[in-house]
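The complex appears here minus one protein chain, its other protein chains still in place.
What follows is subunit A.
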Amino acid sequence: MTEDVQRHSVHTLVFRSLKRSHDMFLSNQSLLPPIDEAAEKIRRAVKARDSYGLVFDDVKKMQAMKNLRDTEAGPNPPPPGTGDQETNQAHDMAVVPFTDNSVTNRFQQTQQNQLATMIKKTPTMPKPKWHPPWKLYRVIAGHLGWVRCVAVEPGNEWFATGAADRIIKIWDLASGQLKVSLTGHVSTVRGLAVSARHPYLFSCGEDRQVKCWDLEYNKVIRHYHGHLSAVYSLALHPTIDVLLTAGRDSTARVWDMRTKANIHTLTGHTHTVAKVVAQASEPQVITGSHDTTIRLWDLAAGKSICTLTNHKKSVRDVVLHPTLNMFASGSPDNIKQWKCPDGKFIQNLSGHNAILNCLGVNAEGVLVSGGDNGTLHFWDWRTGYNFQRLQAPVQPGSMDSEAGIFSMVFDNSGSRLITTEADKTIKIYKEDETATEETHPINWKPDILKRRKF
């Protein structure tokens, strides 16, 4: 019996064939075939011999004389006009310089033109950069409640975590040993920051308190009093002695570190401000809020420069790229990337179907998003390609509903990812050293970039 082939109309078959060939050749569409070095050499030699066969020997003689002259002259630099010719000849002995240059130039020009036309024609997705996959490498259990925030010290020796058990714990980054427990908050600790220019640790909590700890004495030395409700996030300005806090009273506040004066109250959000970040260049302050907007602020004037309303759901985290002038914001609908000075929309990274609690980026361009259901997605920053998905294993004894990632941070080298979770643990991830591009290939095919709006 013959196989039962489903019958299609000729029209369908033709279109299928077209589509397949289109898919096959899309990636190298309108590109020249690769240059075969040997063939090219032969072609040039033939051409040169054909047109300049008469003067070939003279040129050779001239060459020899020039070499002789050079050796006599010693280390004196040749005159500027002759330099490039010489190098060209050194590269390609058989070719007359003039023709060689023109050919290559024309070739390059055509290539450029074709490239330009190609980009204009089909904005395909570029090939994402390969990143090694990440794996869990250490689990630290020590807190007695949800671990809500984490901050790495600038010296990269230790990190601090704050939890719902109202304790800030300081851990050794290399060994994972507990160094110190700081008590003082009367409710969940929600934000931590270590100053790079002072021996201070800053913390904020749901008890409306913002505290400044002196790490030389492990004592609270300042309180920044003024928030009307829980304080959810905290940031330090990298170059000015200014502290930024944001919270449930839908404001962000700017504090003078030394005098504890509330310099600005950044009002404008209509709901809880979930995250505030600060950087040295404009815009110096960025806030993300549960009213689904992101605001960029003019720190000097205390006014909002721009309101980004592209998100459809509450923005729970905003993260700055360590090297590029960009930032990303995470919301349950999408992760969006923005360009910095004016908040221009760059692209969407969609596919993480969970309530996004936190984001992290390192200098290699690995963007990590952590969800409220314990999922971790790893993205390539530039292309938005999702190269790894992880479900963080829960601590034995905790319920499956207690899988949730509350905050994450890369250490200063970018090689360790510290996450804090709802199962009361701190987990540290690192790259898999044994993985190579062959063992973990990128599952990617060139596709026409969809300019999706939302």
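Everything that follows uses one rule, which is that contacts are C-beta pairs under 8 Å (C-beta built on N, C-alpha and C of every residue); 3 or more make two chains touch, one makes a residue touch a chain; residues count from 1.
Here is the rule we go by: contacts and distances are computed from a predicted model.
Peer 1: The hidden chain: which UniProt name fits, "Puff-specific protein Bx42", "E2 ubiquitin-conjugating enzyme", "Cytoplasmic tRNA 2-thiolation protein 2" or "NADH-ubiquinone oxidoreductase chain 4"?
Peer 2: Of the names offered in "Puff-specific protein Bx42", "E2 ubiquitin-conjugating enzyme", "Cytoplasmic tRNA 2-thiolation protein 2" or "NADH-ubiquinone oxidoreductase chain 4", the absent chain's UniProt record gives "Puff-specific protein Bx42".
Peer 1: Consider the whole complex, including the chain that is not shown, and state which of A:12, A:239, A:391 or A:439 touches that chain.
Peer 2: Among A:12, A:239, A:391 or A:439, only A:239 touches the chain that is not shown.
Peer 1: Among A:304, A:369, A:386 or A:419, which residue is in touch with the absent chain?
Peer 2: Among A:304, A:369, A:386 or A:419, only A:304 touches the chain that is not shown.
Peer 1: In the whole complex, not just what's shown, which of A:184, A:247, A:330 or A:365 touches the removed chain?
Peer 2: Once the missing chain is taken into account, the touching residue is A:365.
Peer 1: So which bits of subunit A touch the chain we can't see?
Peer 2: On the subunit A side, contact with the omitted chain comes from 119, 123, 125-126, 239-240, 242, 254, 256, 259, 261-264, 267-268, 280-282, 284, 292-293, 296, 298-301, 303-312, 323-326, 339, 341-348, 365, 382-383, 396-399, 449, 451-454.
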